[in-house]
Each structure stands twice: as C-alpha cells, then as structure tokens.
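Left out: one protein chain. Kept in place: all the others.
Think of it as A, B and C in the order they're written, each chain with its own count starting at 1.
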Amino acid sequence: MSNTIGNIFRLTTYGESHGAAVGGIVDGFPAGVKIDVDFIQSELDRRRPGQSAITTARAEGDKVEILSGVYEGVSTGTPIAFEVRNTNQHSSDYEEMKNLYRPSHADYTYQTKYGVRDHRGGGRSSARETISRVVGGALAKLALREKGICIAAYTSQVGSLKLDTDYKKYDLSKIESNIVRCPDSEMAEKMIELIKEVKNEGDTIGGTITCVIKGTPVGLGEPAFGKLHAQLGAAILSINACKGFEYGMGFDGVCGRGSQMNDSFISENGKISTKTNHSGGIQGGISNGEDIYFRAAFKPIPTLLFEQNTVNKAGENAIIKARGRHDPCVLPRAVPIVEAMAAMVILDAMLMDRCAKI
Amino acid sequence: MSNTIGNIFRLTTYGESHGAAVGGIVDGFPAGVKIDVDFIQSELDRRRPGQSAITTARAEGDKVEILSGVYEGVSTGTPIAFEVRNTNQHSSDYEEMKNLYRPSHADYTYQTKYGVRDHRGGGRSSARETISRVVGGALAKLALREKGICIAAYTSQVGSLKLDTDYKKYDLSKIESNIVRCPDSEMAEKMIELIKEVKNEGDTIGGTITCVIKGTPVGLGEPAFGKLHAQLGAAILSINACKGFEYGMGFDGVCGRGSQMNDSFISENGKISTKTNHSGGIQGGISNGEDIYFRAAFKPIPTLLFEQNTVNKAGENAIIKARGRHDPCVLPRAVPIVEAMAAMVILDAMLMDRCAKI
Amino acid sequence: MSNTIGNIFRLTTYGESHGAAVGGIVDGFPAGVKIDVDFIQSELDRRRPGQSAITTARAEGDKVEILSGVYEGVSTGTPIAFEVRNTNQHSSDYEEMKNLYRPSHADYTYQTKYGVRDHRGGGRSSARETISRVVGGALAKLALREKGICIAAYTSQVGSLKLDTDYKKYDLSKIESNIVRCPDSEMAEKMIELIKEVKNEGDTIGGTITCVIKGTPVGLGEPAFGKLHAQLGAAILSINACKGFEYGMGFDGVCGRGSQMNDSFISENGKISTKTNHSGGIQGGISNGEDIYFRAAFKPIPTLLFEQNTVNKAGENAIIKARGRHDPCVLPRAVPIVEAMAAMVILDAMLMDRCAKI
Partner (left out) sequence: MSNTIGNIFRLTTYGESHGAAVGGIVDGFPAGVKIDVDFIQSELDRRRPGQSAITTARAEGDKVEILSGVYEGVSTGTPIAFEVRNTNQHSSDYEEMKNLYRPSHADYTYQTKYGVRDHRGGGRSSARETISRVVGGALAKLALREKGICIAAYTSQVGSLKLDTDYKKYDLSKIESNIVRCPDSEMAEKMIELIKEVKNEGDTIGGTITCVIKGTPVGLGEPAFGKLHAQLGAAILSINACKGFEYGMGFDGVCGRGSQMNDSFISENGKISTKTNHSGGIQGGISNGEDIYFRAAFKPIPTLLFEQNTVNKAGENAIIKARGRHDPCVLPRAVPIVEAMAAMVILDAMLMDRCAKI
C-alpha cells in the first residue's frame, strides 16, 4: 500500500528530493545473508546522477548507511533500515515552482490531493525516491545470488532506435560496457548520439528497458491476483515515468495464432523445459523454470529547458521554464532501478512459495 | 495477496472450473449503495460463454446469488458474499489431461508448485475464476455510478486488425452493438470474420482491449508503489491471458520528444485541465481529472483443437489434443472483465483518497 | 483488516444471522493436507446451539459445505470456500428490534457507523459469525495435527466458580465429558447448576476459558508488532463477548518479583527447556517450545429476558424486552471458538516462520 511493496519481503520508503534524507526499511529479509555493503553502494552508483555525459550534471554523492538488521556482516532477520542523506540540493532552483505546476509532472495532482506539497525538486514525486528502491533491490539481489538467481536489464530502445526484441541475440555481459547500458555496442553509439542531440535541444526522449531473470525455480507466483507477472508489472509500473509493461510475447504476440505462440514441453534426461519461450517464463502466473523476461516503456521525462504553457496555484494561466539540471533521457539510470524492482518481487515470491505445501 | 485484491475495497475469490461453485467476498464495500442484482447479472451475461457465434459453445447459466451484506436492497457495510454454482461441467472431457500438461497452460506450474492439482477444466487456473471478478466489478460500478464515474472497454485489436489508438475517434455507446464489442462497426465485421476463420482452423487469436474511465476526480492514487496506474496494471495483468499493459501514450509514446508529449495545463473559467492527454489522466501516479485510458494485450489462448507435443506427469514426452469447447478468441468476453478490474481499482482508490487529509 | 485475519493463512468471513448463509474463504492454506470433512462438521457441532440443557434452545442444523480448494480429499493450495446455510431463523422474533437499540449490543454502534443495519438477530454482529471461525479453525487443526501440534480449551470459570489457574492440575482429556466443558467434573456440576439457576432468572453469566497449545516448535511469532501473544490476543479478543486476554502469568503475575517469575533454562540430554513456565511458552514474542497457555474473559451476554431501559432509532427513551432463544452463558459453546482462533494463529505463525532464514 502506498509506500510499501511486497508480502513477506517488504520495502517501505520515504524521502523528498530536498528533505533531509531518502531511505527505507526492508522488513521480512531472511536471516543469514551475507550483506556486502560495497555491492549495495555500487548499485547506487549505477543509478547516480552525474555519472556520464548523457545524464544530469547534478553530482549527488548518494552514500548509503545501513542502520539496523545487520550484525557482523550478516542479516539478522530484523528490519534493515538504510538512509542516504541529501547533500547537493539547490532548492533555490525551484523557488519559482512553488506556485507553478510543471506540465506532466505531479505538482498539480499532489497539491490537489494533499492540499499542501513540498515543491522543492518535485518533493516526494522526485526520482530521488528510486534511491530507496535500488538499495532494497541490492539487498534482494544478495539473497537471490545465494539461490543462483541473477537479473540483468538493459536499454533496448531510445526514441526510434530499437534492438531486436529477442534478448538471446545479445551478450548481456556487455551491458555495462557503455554509458547507455545497451548490450549492442554499435546501437549504443547511436543511442548516445541521439541523447546528446536531444540534450542540446533542451528536449528529452524516452525508450524501453528489457529485463531478463535467469535461474528461477518452477513455482514462483500465486494464483489469481498474485500472478508473478502482475506483481512484476505493478512493481515496474510504479517506477517514475514508466508507461507500459509487457512480458513474454507481449503486445506483438497478439497478432500471432495460438499454434504459433504455444510453448511445447519437452523432456530431456528427466528435465522438463519448453522448446520456445513465448510465455516469458511464466504460465498461469507461476514461473515455469525458463528465463523470465519483460519490457518496460519509459516516457521522455517532462522537464524541458524551454518555455511551456501552464497554470499557477491561483488557477491562472502562466508560463514556466525549468531550470536546474536534468536528464535528457531516463533510460541509462533506470536500468538498475528496473533490476531492483524485479529482484524484490522475485525474492518475495520465493519466500511466499515456501508456504505452498504443508 | 494471492486471491485478494484491494486495500479498503477488497475482493477475495475462490473456485475451480469443475468444483461446486465459484464466488467471492467483497469486504470494505461502503454502506448505503443501492444494490441492483439485475445489473450484476447482466454484467455476468456479458461475460457468459455461449453468448454468440464467436465464443465457446459451452452454455453456462452462471446465475449469481448474493449471500450477505445487502439488506432491503442496500449495502450494509458488511462483507458481500456471492456465488455462482457450476452446473454444466463436463469433467470427462478432461480425463486425459489428468496426467498431461497442456502447453502454455498452468497445468505444469500448478502441479509442481502444489504437488497436487484439480486438473478438471484447468481447475483454479480456469477463466471461470473471472466470474468472481465481474461480480466484484459490478458492485464497484454501482458505487462509482453514484459518484458520476463510468467505465467503458472495447476490443481495439484482433490479430493484426487494429483500431486507431485514439479512443476519441469512436462512439463508445456502440460497443455493445456487435458481438466482438468493437465500437467501429466496419472493423467489427472484419474482426468477426477473422475469428470465425481462426475457429474453423481449430486455432486461436489474440488482440487488445482499450479501456476508458470518465468522471474521476483529481487525487486518486497513492505515492510510490501505490500509483494509480501501477494498481490498474496489476489488476489487469492478473486477468488470464493478459500479456501487457500500457496507459496514456504507452509504448508508442517512447519515440516522441518530451516537447511533443507534455500535456500543457490550461485554465478556463476557474477549471484547470490539460490541452492534450498523453499522460492518460494520471500524473505522478495520481489522477488529474482527465479521462484515464489504458490498453491491455491478450494472447491467443493456448487451447488448440489439434495435436501438440508435450510431456506427461511422469516426465515423458507425449502428444496432447484438446477436446472440450473453447473460445477461439478471448477478447469479446474479456471486455467486461477488464472493466470490472478497473472499476474495483478506482473505487478502492476513491476510498483511500478520503484519508489523504486530516 | 475487518473481516480477514492472518498473514499467510488468511480467513475472510461473511454472513448475517438471518441472511442466506454464513461462511468464509481460507486463502493460503498449504496444499497436501488431508481434509476430513467429518472432523470439520464435528467441530461445528461442538459450537452448535441447542446441544444441551444449558445452551439456547435454538436447534440450528449448521451443516457445512466445502465449495473449493479440495480435490479427492486433499487440499490443493487454492482458496477453500465453505458455507453454512441459515435455515432456522425466526426473523419475526426481532421485528420489534428494528427501531430499538438493545443495551450492550452492537445495534446502536452499527446503525450509527453505517447508517443502515440488518437488525434481524443482530445481523453481522450475531455470534453466528463464529461459525466461520470454527470451520477455519478446524481446517487449521487438520494441518497442525500433521505437525504434532494440538490445542485444547476448557471452561475455567463461570461467575465466581473458578478452577485453579494451573492447567497442569487437570486432565484435559475430560473436557468433553460434561456439557460445560470443564475438566474437573465436580466443578462442572456446580457450574451447570449455576447456569441453570441464572437461566431460570432470565439472566446471564460470564466466565473464563483457558487454552493450552502443546507441541509447538521454538520460533513461532515475529518481532515487534507480530509477537505471537499479540496475534493470539487480537484473535481471541475479536470473539464476541470477549473482554480480556492474558497469557502465562498474566495479571496475577504482576504482584510477584522478577526472581520469582523468571523461567530458568535447563539442558537435559541436549534438549533445552525451562524449569518453570511463567512465560506461557512465549519469550520476546516468540514460542520457546514449552506449552503455550492463555486465559480469556467472557462477559455475561447482554440478552436478558426482562425489561430494560433503552432508546429507539428516533433517539427517544424506550423500554425493551428481548424475545427469542438465547444462551444464559456463552462459555460452553465458546470453547471450540477459542481453540479455532488459536489454531489459525499458530498455523499462520508456522508458515511465516518458514521465511525467517535464507
């Protein structure tokens, strides 16, 4: 509900862009997991602003501190709280926005819903909230790693520059080899060029991220409303700027016939698998042991460096021009966020599945 | 979790395809709503098998009985239980499937997860489970109607036959005028032809459904993980055969620039609205008072009337050929299910929003 | 929340006293448990009105029907729905109460909270709601039995007639040997006499129930708010007419010194136990492997067969005299309800505990 996600493994987050800190509490994290704080920090660094020429110039340090739930480097089963202090906030950049609603931002809806809002840097609706997701996801990854499950996401489309939808055509070990996080280095070059071009125009551009989860056992996911892909979908769609989610054959698959899309089972040496994987590793909402993969759409973020029509708090028509330092394209920094959300859902489903049988 | 959806308004469902009944309990339904049982039944009739030449020939009566929570035609605030007895089940059609896993069905994953399964008609994974969703949704619609909110879904694509993505081009009052539930009568004809053709081949075909929600106030949806579109996405993706969800500009919108996609605010006579609605009526996860619209992808259902390769419970390779009576295309009957899920999410969000301010 | 209890094992109930049925859905019940419907019915029979000279003369049949979640006598992991049709309701007995608020009943509070109520037989606030608890508890007992856990409750006090608080002084196998469900046959006679006396006066009387849980492993219960005794307390206090809950040394133990109340650990043949058990089998909110025991207070039920002052719906002073058939003492029939609530909490805690470690 609201600021908590998960059933057994549960992350609750807090924090405004220009408040004292952002952070969260992970409850239900299993005891006995080795907690590698350097790894958690390295995941945050993948999300960090200012990491490359195609992200925002804001240089946030974003150092995570673990406050509880870990003793002598091992999780104790009690809540793991963490925080990242906000240090490089320029609230004055936002002074003008106190009384103006930025188009396609959350200013107007927050103000109307709550009757009050912290306008600085977008307040709670700022993408700084995703810091907490990355930390929660890093913790989940540490637990999943012990179970042989790994998760990799990559930028699969920027504007109209689009990879083939079949992730098997790419070498996922190359994702981190370029700043746009695309496993195809040729396409990566083009994407980087496009983002720079858009940036120079003061404009922004969207794209898609593909995520692949390998090593899941058969049985993750719950019937009816707790289907694994419904949980993944909710988690991914809750990321700022996300506009769509599809898994397996997705939207393109609707054009095919059932006879083309069905995944035949085969048995080899006592191991059951499927010949194809149009299902995306999930059948009836439950993982079938094949790779799970999905794709998420991210809109061009709405902060533009030129004038736009809008209204102010008094309900009068007005002109707004954003200042501050912003990403021309959210995709490269959203890659670790997508992975984090997927990791938390999968770990939670793994824990839930332990209760399926007497 | 699992078989419950919602925060305040909560539907819990039960039932297997060939068990005694399917049904559910709605908890958190507000008192004082006039309960029109005929309307609820009429919604079920829209979902009913055997309703037209392009749906399954199974003629299930599907009569709903309300067991509690309603007194003298008005909701009392206590749980509303309902049930639909299963009456026309041909379990023998499924005898062969006891030991065979149907490709791209939930047989294998349920059997592995639980170590046991009711194979008859797909058991819990059968689309008969959606009966309970339609009843829950009909109840929600009755409450929403009193608040001036209405919801309409329609078939927007079958195979490659696709309507324009702008729902404003269509007269939504015409949705029920044809058996495929498409507001464009010319396209409807083509879709019906295609489905008949596919049916004759013993094959199946997928498509998309578009849903439009009108009349929502500003303020529905919760920050972070409870964003309105994340809740809608989870609800829709949990429908059998759903493979994707997008709202507003969705996947197509990623190709545009921010400057093309932003929705400028305008103020007219003291009323704030947006010039365009690429956001799909939701900004920062909270409704902004514009129409909410989204699109969902449904795969071709996997029950084919010819032989397929598969494995059996013993892990041996085998051949399966479905019998029974099945839909060649899930779309027409999925329309009321999509509406139902949307209605429950919106009502729940409306109730949650009452707690936003002191 | 409201009509659902539990985290993993979750019971949701519905039903009014004079509605069509009472029943519920158990979600999260583990697959693979043998479901003995006769046992479930026998538990309901222990709760049934009209079972003896000291309970109400209403002769409700209360036959349970299982609607889902069980296949070939075994739980399948999907929701188990059940219902008991209401058959012997005399709604006319309650006609007068439509506009009168019975003292110390829920009439006034329901009417004010919801603006509407089903007054017949107390509607949702009737103790018929506990039928669903007994069925849910019987299911939980079936699962616990497979894990060697058993639960026994008994009437430990009626009015001022009170057993010693040490349950070890009694032979719990004798609980069902008398109609008041007290393991001390001499005291049972006295209690029965007292109840009959009170009944003849048209009055009612309260008492306490003691419950003992044997065979629990170390580790059930969760830190902070999910302490095992807090979950037990919430479950027991939610039973109609319950006014208090204490476990282990309880209220009496507050007079002692720490040195008298501490439970020393001893180790014998590698098994750790405690010399005494003032803690009631729970330390820090987590079971320690000793017997868990608690005591619950039940008020004299408020339905009296003589005139009382009250007010009516119009807010005017009035006189009420109950008709209908009522229990002079809730204790004997509350024994299986207390056991049922305890069983559900323990099973839920057992499932939760599976997620404590990686």
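The working rule: a residue touches a chain if its C-beta (ideal position, glycine included) is under 8 Å from a C-beta of that chain, and two chains touch if they have at least 3 such contacts.
Since this is a predicted model, take the numbers as computed values, not measurements.
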Contact residue for the chain not shown (choose from C:R85, C:K214 or C:H278): C:H278
Contacting the left-out chain in the complete assembly, out of A:R46, A:R102 or A:R117: A:R117
Residue in contact with the excluded chain [from A:E43, A:D62, A:E83 or A:D327]: A:E83
Chain A, residues in touch with the chain not shown (by the definition above): 1-4, 10, 12-16, 19-25, 27-28, 31-32, 65-69, 71, 74-81, 83, 113-118, 123-124
Residues from chain B at the interface with the omitted partner, ascending: 8, 28, 30-33, 75, 77-78, 143, 146-147, 223, 351-352, 354-358
Interface with the undisplayed chain - residues on chain C: 1-5, 7, 13, 101, 103-106, 108-110, 112-115, 124-125, 129, 157, 159-160, 198, 201, 203-208, 218-219, 221-227, 229-231, 233-235, 237-238, 243-251, 253-259, 261-267, 270, 272, 274-275, 278-280, 283-288, 297-304, 306, 308-311, 315-317, 353, 356-357
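The rule is short, and it goes like this: only the chains that are shown with their structure count from here on.
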Chain whose average C-alpha position is farthest from chain B's own: C
Centroid spacing, where centroids are CA-atom means, of chain A and chain C in whole angstrom: 46
Residue numbers of chain C (touch at least two other chains): 28, 31-32, 75, 77-78
